[in-house]
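Would you mind keeping the following structure in view while I ask a few things?
A single protein chain has been omitted; all remaining protein chains appear in their positions.
For clarity, chains are labelled A and B in written order, and residue numbers in each chain start from 1.
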Amino acid sequence: MSTTGNGLRTRRGKRLAGSAAGIAVMALTLAACGGGDSGIGGGGDDDPPAAAEECPCEIRFSWWGSDTRHESTQQIIDAFEAENPDITVVPDFTDWDGYWDKLATSVAAGDTPDVITQEERYISDYSTKSVLADLSALDIDTSKVDEGVLAGGQIEGAQYGIPTGINAYALVADPEIFADAGVDVPDDTTWTWEDYVTTANAISKGAGDGVWGAQDYGFNEAGLNVMARQRGESLFTPEGELGVSEQTIADFFQVSLDLMKGGGQPDAARTVEYQAAGPEGGLLGTNQGAMGVWWTNQLGALSDSSGHELELLRLPGESEGERTGMYYKPAMFYSISADTEYPESSAKFVDFLLNSEEAAKIMLTDRGLPANTEVRESILGDLSPTDQKVADFMADIEDEIVDTPPVPPHGSADLADIMERVNTEVLFERITPDEAAAQLIEEVNAAIAD
Amino acid sequence: MTDASTSTASTSTHTVPTAALPPSDSDVPPGTEDRRPTVRPRGRQLRAKVGSVLKHAGLIAFGFVMLYPLLWMVASSFKPNALIFREPGLIPTDIDLSNYTDGWNALLHPFSHYLINSAIVVLGSVLGNLISCSLAAYAFARLEFKGKRLWFAVMLMSIMLPIHVVIVPQYVLFSQLEWINTFLPLIVPKLLATDAFFIFLMVQFFRGIPRELDEAATLDGASHLRIYLQLMLPLSMPALATTAIFTFIWTWNDFFSQLIFLTRPEMYTVPIALRTFVDSTGNSSWGSLFAMSIVSLIPVFIAFLFGQKYLVKGIATTGIK
Partner (left out) sequence: MVRAPVQLRGGEHVSVIQELSQSKKTVSPRKKGDGRWALFFLAPWFVGLVLITAGPMGASLYLSFTDYDLLSAPEWVGFENYTRMFDDPRFVNSLGVTFTYVFVSVPLQLAAALGLALLLDKGMRGLAIYRSVYYLPSLLGGSVAIAILWRQIFGADGLVNQVLALFGIEGQGWVSHPDYALGTLMALNVWTFGAPMVIFLAGLRQIPAMYYEAASIDGASKFRQFRSVTLPLLTPIIFFNLVLQLIEAFQSFTRAFVVSGGNGGPSDSTLLYTLYLYLKGFGSLDMGYASAMAWFLLLIIGGMTVVNFLASKYWVFYDD
């Protein structure tokens, strides 16, 4: 409260006191910068909090999402509080973009939420700066989570996040448009990247004006990762370096260029526009395209806005390369602040989110298909037809999946923007796929350096 | 002279050099057309009429261009979620009110809760800006003091730094004051005239008020406080109305600082609530977003309609001529 003290002095003071107090406040803020908990940069460089916890207590749980998730999460919180009357869970939610601004700011001020929802792009940043606690030291039962999936939240041996559920990056197809165009839906277990291009081009020709074969896939690094994995590479290595070859990147962009030239996908400007319009405003959502690559959890939004019965297919090339490339991506992670006053209560809550059937029945697939396989089984009967389709698809590919990609390194949050920029340049033919590959490697390396 | 001037500048009316003023013979607002009551020949009248119709037609056409996006949003708010992007035309094929009812109840609290929160923040901010900025503006416009230019520069400088780099230190400051999750970080700064935009605005308006008026009042023994209260403020209705309207609208729409400083859902305001309808990573309720955007536009629009009456009550119409 020394700040208020300064304020009082200012008001009483004379003439120059004003600027002096100004400097004082500044100094105070600056002093806080260097400090621990209360100031800027109050990450988790302090000792772990004392073990003894006094409850009734209050923990804050932060997540991002839209109204449906907020509603269901509140129900889960209510259920948890009914079981644990001495723990109050305070919700803290916002949309995706606002979420990260808010989280970073509150961490900077030493006001970190106790239970934090994390994502692949940022979990490395937050864990390497010791904002997140190692969950393996806490009392959370992870025995029902598949080892490979669980590894998706491990960095240098510590469990910084527990996957909430899993998604896969898959090809969504609209059989009605295939039929309109007189093209057969291909066999996704055997099709190659070349088949993909010819199929899309054929649909565009067959379906007439204003309908295309496929929406461009080049904005999302997940597609690149799948292609890389099919060739035995990986977008990032476990050591946190870029693991994809220049050739693969160039080929990746070449596919979308071939599609555009062959008419299989719209011109560059339209492509960028559909990309910005999200699942609802994209080609599939507006019945203007037969194929698009999306995360499996987006099938619901796509189906709703298209009004068609959409199908999930494996990405092309799964049987073409030296191994399969598709993988389970942890949809999000549950993490706990390294600074929380109530690690036990927080752990109890995370355990509830992860392992309670009651919670799962409310959440269903909102945070991905539940990571806890037992819980997953228990909700299968409650799923909507679309979610059912996702669950079936995920089960189908389970045996084909070789491994989970390592957690992207610190700084990889920039990757999405870099992909978007480079792909746009390629589509507008301002750079060739080869130049794009070189540029991508250079920019990503700069982002993940240090 | 109309009542306004006599009531507002009662201390000074008799000392204003009225002799220099031309006699005011009407209360007609000084639109230039009204002021020149010349009789026109018939042909000219017709031409004027045609011209006026053309002008209105032009203004209406332009108005449509201005409004098209809004009309589209209104139309979309009545469409089922699935049709918004599939049938993006202006005329909905299927009118559906469920976006309004769903949107109103979609979040943890009914939407009225967020409207009330926003109203509290907005009213506090409007009041704060009106008082504190006009006080500061009076000093800059009418008082002579040491370092006036320097302080003025400092004031302007304070709005030249993007909020994104000061919000983190601000958060630290407010969290040490334990103000996070209250409306204080949003209102108190306005009470302390941190919105330099409005100080500068009012300085420009105050400077437009003839100095003879307050000099006369000074000769009459009025203090600065009295001149400020009884002369400057009443004569600056347009500036005050502008400040009130803008503060209302900008605070109502301000997303970033409200997002950062309010962490509990029960404290959320309209802009934060609106954002939670859309999730770029999953499902979005576009229909609800549009419907609630329309709902949240209503108070602002009413504020503007109400406020714009005062916009035109300038010195020109109050009789100080």
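A few points about this structure:
Here is the rule we go by: a residue touches a chain if its C-beta (ideal position, glycine included) is under 8 Å from a C-beta of that chain, and two chains touch if they have at least 3 such contacts.
The structure displayed is predicted, hence computed values, not measured ones.
Of B:Leu83, B:Val126, B:Ile245 or B:Val295, it is B:Ile245 that touches the chain left out of the display.
If you put the missing chain back, the residues of chain B touching it would be 17, 19-22, 24, 29-36, 55-56, 59, 62-63, 66-70, 72-73, 88, 131-132, 135-136, 138-139, 141, 143-146, 148, 151, 154-162, 164-170, 172-173, 188-189, 191-194, 197, 199-201, 204-205, 207-212, 215-216, 218-219, 224-225, 228, 236, 238-239, 241-242, 245-246, 249-250, 252-253, 255, 274-275, 278, 280, 286, 289-290, 293, 297, 300-301, 304-305, 308-309, 311-317, 320-321.
Across the interface with the omitted chain, chain A contributes residues 3, 6-7, 10-11, 18-19, 21-23, 25-26, 28-30, 33-35, 40-41, 43, 45, 97, 100-101, 104-105, 107-108, 125-126, 129-131, 266-273, 276-277, 281, 411, 413-414, 417, 420-421, 424-425, 428, 430, 447.
Heads up, the rule we're going with is that only the chains that are shown with their structure count from here on.
Touching chain A in their complex are the following residues of chain B: 81-82, 84-86, 106-108, 167-169, 171-173, 175-177, 180, 255-256, 259-260, 263-265, 272, 275-286, 288.
Only residues 1, 3-4, 25, 29, 32, 38-40, 60, 64-71, 74, 90-98, 101-102, 105-106, 108-111, 277-278, 280-281, 285-287, 297-298, 300-301, 304-307, 366 of chain A touch chain B when the two sit together in their complex.
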